[in-house]
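Got a structure here, written out as structure tokens. Questions coming.
Only one protein chain is missing from this complex, and each of the others stays in its spot.
Letters A, B and C mark the chains in the order given here, with residues in each chain numbered from 1 onward.
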Amino acid sequence: MNALFATLLVPLLGSMLMAVVPRCRIAGWLNVAFAATTTVTSVILALEVLRSGPMLSAGKFFYIDAFNVYLVVLTAFVATTTAIFSRPYMDYELGRGRLNSRRMRLYHAMYQGFLFTMLLALSTNNLGILWVALEGATLATVLLVSLYRTPESVEAAWKYFILCGVGIAQALFGTVLLYFAAASVLTVPEDGLLWTTLHGIAGQLDPTVMSIAFVFLLVGYGTKVGLVPLHNWLPDAHSEGPTPMSAVLSGLLLNVALYAVVRTKMLVDGALHGVSNMPQLAGYLMMAFGLLSFLVAGLFLHRQRDIKRMFSYSSIEHMGLMTFAFGLGGPLATFAALLHMTLHSLVKSAIFVTVGHATHIAGTQAIDKIRGLIRTQPAVGWGLLLGTAAIAGFPPFGLFVSEFLLLVATMESWPWLTVALLSGLAIAFAGLFRNIHPMVYGNQPEGQLPVQANMLPVYLHLLLALWFGLAIPAVLAHWFDQATQLIAGKGVL
Amino acid sequence: MALQLIAYAVVMSLLSALVGLGASRYRALLRLACFPLLGLSGLAAAAGGLLVLTGTAVAAQLPLGLPWLPWSVRADALSGFILLLIGVVVFAVAVFGPGYVREFQHGRHSLAALGVFTGLFVAGMQLVVIADDAFMFMVAWELMSLSSYFLVAFQHENAPNRRAAFLYLLMAHVGGLAILLGYGVLAAFGGGFGFDVLRAAELPPLWAGVAFALAFFGFGMKAGLVPLHAWLPEAHPVAPSHISALMSGVMLKVAVYGFVRVTFDLIGTIQVSWGVIVLLVGSASALLGVLYAMQQSDIKRLLAYSSIENIGVIFMALGLAMIFLAAGQPLLGSLGLIAALYHALNHALFKSLLFLGAGAVIQQTHQHSLEHMGGLLKRLPYTGTFFLIGCISIASLPPFNGFVSEWLTLQAALQGVVLESGVLRIVIPVAAAMLALTAALGAMLFVRLYGIAFLGQPRTRQSRQARLPSRGMRAAQALLALLCLLLGVTPAIVIDVMGAIPQALGGLPEPGITGQGWLWLTPVAPAVASYSAPLVLLGLGLAWGLFYLLLHGPRQKRVRRIHAWDCGFGPLSPRMQYTAASFSMPVRRIFQPVWLLDERVERITDARSQRLTGLRHQLQVGDRSWAVLYEPIGRWVLAAARRVARLQSGNIRTYLSYSFFTLLFLLWLIT
Amino acid sequence: MNFAQFTLQEQGVVILAALVLFASFSLLAQTRIIASIHAFAWQGALVAAATALVAFVAGQPHLYLSALITLALKAMLIPWILHRIVVKLAITREVETVVNPALVLLAAAALVAFSYYVALPVEKLSTLATRNTIAISMAVVLLGMLIMVTRRQAITQVVGFMSMENGLFFAAVVSTHGMPMVVELGVAFDLLVATVIFGVFFFQIRQSIESLDVDRLSRLAESTELDEAVEPEEPRE
Partner (left out) sequence: MADYLNLQGWLLALLQTALFVTAAPLLVGWLRLLKARLQNRRAPALTQPYRDLSKLFRKEVIVADTASPLFRAAPYIVFSATVVTAAVIPLIAVHLPTAAIADVIVLVGFLALARFFLALAGLDVGTAFGGMGSSREMTIASLGEPAMLMAIFTLTMTAQSTNLSHAIDFLLAQGLVLRPSFMFALLALLLVAVAETGRIPVDNPTTHLELTMVHEAMILEYSGRHLALMEWAAQLKLMIYGVLIANIFFPWGIAAELTPTALLLGLAVIVLKLMLLCAVLAVAETALAKMRLFRVPGFLNLAFLFALLGMLSHVILEVGA
């Protein structure tokens, strides 16, 4: 229990402390330290949950089960490795004069603040607080997107803010409707936003209200997930902010938003089960959105000229895939989605870290200016190449496993959709590699010099992805399976 | 024992990859450690494969894979056979490699990449062959594709190499996805990924057809069947030559293995129409492959197209086998299968031999184009001789091995008369005639290759100054050449051993090709057809020996060396020789519509006197499949991407309205 | 149940709801920034009043607190901040061109009808007297979005956004007598922070494009120049 509070409090404290620490160099290290501490406590928390099962705490305010605890650990872990990368990276940016120390302070404070909101969103039992925390995550990151104060970054931040704000407002309306549905069933309406309570009475909730609520929630949180056609903010925000921010946005924020969607889907499924003429409504909607996002984002990949933008489209694509998988339901697809979520976070953040170094090497984010990375700095070049191979779903990297399972699951229930999935995978793959190829291969341009790069996080993440691809560790498999049981009602093991 | 050997083989190749990591810093490591380890791996694989082929199947489970589905490994006779094939070629490559990679020793190329990915590539191929569940198969398969992609991109400073690597990876990925989906279809009916489950799955004919089509597409893409071959002539030539040998010699056979495994073993119930499709596609590949090869001037590109031809021949034999099996003629089915696999083995040997030879030539002359070679037999007598053996073998001339498998395929085709269907009775002999045409063109192709590159006079300074390649390189070629001869002369022994393979694939009967002892090949029955390669060789030797003795009696005068007759126009120069392009000109004219030809003759005239001072001939040979298949797809994707890009207009109000209308639409949808 | 059978207070809530809706319409119709801000303030005040009235009717004391927060935030603080910004940026007299006012208002009316149609099944479920207002609140949310879609000034977009929030809040109050307190506080906090950040952005945007016209924020688009350079034979799109 204390582990949970520690997990939440450390980043909160960190955020406050960072806001007042003046010296940047220490701040970078502090950032790492806070994130690392969070990781440690989150692992302790995870072990606790593993040992004693789901737990409620602080007057039902927090609820930790198998589904969210692994996301907590993942969030803390990726935040830590990204923080490790962020320290030298941001120092370099400071050295280049793109930032001043005041903005560095803002950056670090908001980094921790963002971490806090994410962890809060994951661990809370209250759907209202979940909303608050997600909105908080937007607020924490929006100023970071415009950190460089370039016209593009301001524009991106504005779009991010407005679109996510509007989206999330719709989610709030959905939450209100949810509360409304619960309040008409419950004797103590105050508990009507607690997920545990709602999940218990899901069968009694009014199906029509729930489906309307789900539409609002899906459009709302779906905006944050980056589902097409609500995705427009995402590439802008990812490409214009500082790279560590892109890494955590892509690797974590999207996950948490999807987490929210899945939680509500579980409720809606419960409410619609057996009483409605369309019991799979939530699943169908998610599948449709997921597939659309997946296909459209794959096509977008072909036309990119900014490397970070390209990878943010790749994030949309993968979120689409996960949404599709969760929508498909069933143990296998759910397991695949959970695995994909984990691996996508790891690999995508690794890629953004590499991309950060690559942009420093080339001095630009423009794809056609980045050339010959393998020659200039093999570690970065190979990191980018292998990371892209991993994200494209090549075995032995783990994303292949999840895609494989997803395909098999699709084959079982919707055989013809596999054609769409496969062509999407192929198109996306071609889009990624046609751009990556000239960047990593070939001769380096004149005057392109290696930079001091910390590739440890990248290779750590890729090794993890490799490990999961070859053999999912028993603990993790058990975890995923428990989460699968929660979501799909039945495990795969 | 067999299992240990196979495990040893895989571990060795992985170890080679691991050691390769250090090769960038310690450059000698590649020669001193990676290649020896690969060689050991090859030996172990060959030994293990042989043991499995002659003994019983072995199986095991690995502590890897999905939690509920550990990777299971099984090697039966078919796997053993392909392992043997892999092992032999890998061993030869390992002997060849150390001398060959000296070329890269002082360059800027990352030797670590070469070492690591060669090891992984070999390990991937070995794992594919022994995988016993779809999941492990796919992982190993893609490992093979991915690592060979990195090898193709090894010399990435050249733009064509990058393009080739991208194309290769893309097509490998698409093919891999198709295979995956094929397994998905089987798994959906079987309820699991293990091969035993898939084998037991009962598929309705439609879905069986879908599974077959996907497998054929996927494996055919890897194998390079027309029109899915576009990557092959791009990728094989640009890899380092020993890798080209592995890719053309072995990886394509792994694709054949996959196809045989899925079609004959897992799906099991074969339909006649599948066989016809495979036969026709195989014929097209064989014919187009050889015709395209005929117009290439890059030696490795030529060999790559020739691989398409040979894969076509293999698939023709497989198609025959499928037709016979579906028509209830299991004995003939086995014959076709053996013919296909024997050709696979032969092609592995002689194509590796040729690629290694090409590697040696390129290393010594730094020329890729036939038009810049010439007279190399005198400069590189060993390479030249072994290359000649490879050429004779691949041109399917007796008494070498290529002929044996082609002969078996033709024999199988001639049994088409036993079939009920009149259409098949016509289609099959016509396909056999295609095969004959292919073989004849193949002979012409290799006359062209050998004659232009190794005979005549050197066309460039580099060819004139070529020096002997290293001892290891020669030894590797000698080994493969010897095997070509052995397999050509004693096919009965090998085919006898291969008799276990049909048995392993759903209990097909042994075809009884070797029923008359080691001296004879008698498919079907001795009265129908027989061939005794040893006696043929004996006859050739006798005739040669007799006449040599007769003509070299003591009264014979010595041979006098003198300039060739120059028609009195002054000395012959190398530029007067027939070129590769001129050699294939008649064929170019006869089969004109096959290629996208861009042939130009430029007349160079003196500006003042208006006299013709020279002619410049330019020839571009384009592959039609691009214009017909690939470019439209590429255009379609780009057009779709352009359409889609309009979503991201940059205007926030537009974005808001997306959100707005999505909401309204969904609300309308649910009420 | 007949409308006449409601208590006077309940009827008052309904009347206030109608006024909130009217405020949305007037927001939509405004062309001048300052006027929009004023309309928005009025809407906030109306929501606050309605909340207080519901608190009185339903005997939910915590709603009084909500009403107070709403009044402070929506009717006073936020309009004040926006007003100050407008003054500071010297755009008090800026006039916005709405796409086509008549058309927009027509669309707005259609939206109201649509939200009534959507909310019908929801209202059936409620036993509260104020249930008919759920449709109104949904309409307010949708109208807020419509405002955002049709306005080009960043500030009016924010006003639209805040108006959406009003609708949300109103929905919570009339359908369920407000959300749990902790959530409401959280929402209010977020809103406050959001307002501050909006303020920051106005200046940043102004600095970068020297205007607050969001249509000029269009650098980050997927342009088609690339293909035209590569494939000149393709027709322009």
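Going forward, a residue touches a chain if its C-beta (ideal position, glycine included) is under 8 Å from a C-beta of that chain, and two chains touch if they have at least 3 such contacts.
Just so we're clear, the structure is a prediction, and the values are computed from it rather than from any experiment.
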TODO: From the touch rule at the top of the page, work out which displayed chains the omitted chain touches.
DONE: B
Open item on the list: Using the touch definition from the top, which of B:25, B:561 or B:616 touches the missing chain?
Closed with: B:561
Open item on the list: One chain is left out of this view; which of B:1, B:28 or B:426 touches it in the full complex?
Closed with: B:426
Open item on the list: For a quick check of understanding: of B:55, B:107 or B:517, which residue touches the chain that isn't displayed?
Closed with: B:517
Open item on the list: Tell me which of B:32, B:57, B:284 or B:444 is the one touching the absent chain.
Closed with: B:444
Open item on the list: If I consider the whole complex, including the chain that's not displayed, which of B:389, B:452, B:498 or B:641 touches that chain?
Closed with: B:452
Open item on the list: In the complete complex, the non-displayed chain touches which residues of chain B?
Closed with: 374-375, 377-378, 381, 384, 388, 392, 395-398, 403, 407, 410-411, 414, 417, 422, 425-426, 429-430, 432-434, 436-437, 439-441, 443-444, 446-448, 450-452, 454-457, 516-517, 519-520, 522, 526-532, 535-536, 539-544, 547-548, 551, 556-557, 559-566, 572, 574, 576-579, 582-587, 589-590
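Everything that follows uses one rule, which is that only the chains that are shown with their structure count from here on.
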Open item on the list: Quick check for you: compute each chain's CA centroid and the global CA centroid, then name the chain with the smallest gap between them.
Closed with: A
- [ ] Return the chain pair with more inter-chain C-beta contacts, choosing between A-B and B-C.
- [x] A-B
TODO: Quick one: report the Å distance separating chain A from chain C, using the average Cα coordinate of each chain.
DONE: 29
Open item on the list: What's the distance between the Cα centroids of chain A and chain B, rounded to whole Å?
Closed with: 44
- [ ] Scan chain A for residues touching two or more other chains and write them down.
- [x] 158-159, 162, 166, 170, 208, 212, 235, 300, 303
- [ ] Identify all positions of chain C at which a residue touches two or more other chains, and write them in rising order.
- [x] 118, 121, 145, 148, 157, 214, 217-220, 222, 227
- [ ] Quick one: which bits of chain C touch chain B in the complex? Just the residue numbers, please.
- [x] 114, 117-118, 121, 142, 145-146, 148-152, 157, 214-215, 217-222, 224, 227, 237
Task: chain B residues touching chain A - in the complex, by the definition given at the top - done: 24, 63-68, 108, 110, 135, 138-139, 142-143, 145-146, 153, 156-157, 159, 162, 165-166, 169-170, 173-174, 177-178, 180-181, 184-185, 187-188, 193, 637-638, 640-642, 644-645, 647-648, 652, 655-656, 658-659, 662-663, 666-667, 670-671
TODO: Write out the stretch or stretches of chain B touching chain C in their complex.
DONE: 638, 642, 645-653, 656-657, 659-660, 663-664, 667-668, 671
